[in-house]
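For subunit A:
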Amino acid sequence: MKGGGTVGRYTAGSRANHWLTAICLILLALSGMAFFHPSLFFLTDLFGGGVWTRIIHPWIGVVLMLSFLGLFLRFWHHNLWRREDSRWMASINDVINNREERLPEVGRYNAGQKLVFWLMSLAVLLMFVSGLVLWDEYFAAYFTVDQKRLAGVLHAAGAVLFCFILIVHVYAAFWVKGTLRAMTRGSVTGGWAWKHHRKWLREEIRTPAKGTGD
Partner candidate 1 sequence: MSTLQSLDIKRRSATTAPSPSVRESAEVAKLIDISKCIGCKACQAACMEWNDLRDEVGHNVGVYDNPADLTPASWTVMRFNEIEVGENLAWLIRKDGCMHCSEPGCLKACPSPGAIVQYANGIVDFISENCIGCGYCVKGCPFNIPRISARDQKAYKCSLCSDRVAVGQIPACAKACPTQAIYFGTKTDMKNHADGRLQDLKSRGYQTAALYDPPGVGGTHVMYVLPYGDRPTDYSGLPANPRISPLVELWKGMAKPVALAGIGLAALLGFFHYVTKGPNEVEEEDEEKARAMADRENGGRS
Partner candidate 2 sequence: MASLAPTFGRGAMTNTWGDIKNTNLVVIMGGNAAEAHPCGFKWVTEAKAHNAAKLLVIDPRFTRSAAVADLYMPIRPGTDIAFLGGVIKYLLDNDKIQKEYVLNYTNAAYIVKQGYGFQEGLFSGWNEERKDYDRSSWDYELDEQGYVKIDNTLTDPRCVYQLMKQHYSRYTPEMVERICGTPKDKFLMAAQWMAETSAPDKAMTSMYALGWTQHSKGSQNIRAMAMVQLLLGNIGVAGGGMNALRGHSNIQGLTDLGLMSNLLPGYLNLPVDAEVDYATYIGRRNFKPMRPGQLSYWQNYSKFFVSFQKAMYGKAATKDNEFAYQWLPKLDVVYDVLRAFELMHQGKLNGYICQGFNPLMSFPNKAKLTAALSKLKFLVTIDPLSTETSEFWQNHGRYNDVKPEDIQTEVFRLPSTCFAEEEGSLTNSGRWLQWHWKGADAPGEAREDIRIMADIYRRIRGLYAKEGGTFADPVLNLHWPYRLPDEPTAEEIARETNGYVVESVPDPNDPSKMLLTAGLQLDGFAQLRDDGSTACGCWIYSGSFTERGNMMARRDTADPYDTGLAPNWAWCWPANRRVLYNRASCDAQGQPFNPKHRLVWWNGSRWTGPDVPDFVVTSKPSDGMGPFIMNAEGTARLFTRGMLREGPFPEHYEAMEAPIANPLHPKVSANPVARVFPGDRATFGTAADFPYVATTYRLTEHFHYWSKHTKINAILQPQQFVEIGEALAREKGIKAGDWVRVRSKRGDIEAVAVVTKRIKALQVDGRTVHTVGLPIHWGFVGQTRKGYATNTLTPFVGDANIETPEFKAFLVNVERLSAPSV
């Protein structure tokens, strides 16, 4: 914890990696939603029309996959499930009602964040694989039409899952004030850490070398 009362949470690399992933996801969501429902087809104009959207969307998916892989490798070990995570989950009502004082002490990530992480990882994998099966321009010959139909359903289901996670993720960042700066400036205030991730704050204080986060 620095003298200014802040704690380093994410390195510049992590932040860039996160935002690349985020941009990809937003673009994928916009372009994907365009195909998902006719009422959103107008979104293809953001990408230069339907054909360009169809061409770009899978390539963004490839970038996302690589980018997300980076995030995964950086953070997977912080997201291993611990006993207190289950207790935290059991008290989800308190989380929603801003009664954090009733929750167990949280490490670097709380159970909700971990859930987002794993669901996100699962969704990315699902979207990537099903997307590949649907990517006719290059892979039409490798899959049967029934496999493609299944892929279509899974891709759509995955997309919905993605949207839910994204809403939770973004809303959480907006709702829990002081969170956003972790991904913009790389650091959080001590108070934020004390309130939401006390266990992590303690560890950070004990091993200050790590204080820039990762």
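The set was built so that all candidates are chains of the complex that A comes from, given by their letters.
By our rule, a residue touches a chain if its C-beta (ideal position, glycine included) is under 8 Å from a C-beta of that chain, and two chains touch if they have at least 3 such contacts; residues count from 1.
This structure is a prediction, so every number in the text was calculated from the model and none was measured.
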Among 1 or 2, touch partner of subunit A in the complex: 1
Interface residues, subunit A side, partner candidate 1 - complex: 1-3, 5, 34-39, 41, 44, 49-51, 53-54, 96-98, 100, 134, 136-137, 140, 145-146, 148-150, 152-153, 156-157, 160, 163-164, 167-168, 171, 174-178, 189-195, 198, 201-202, 205-206, 208
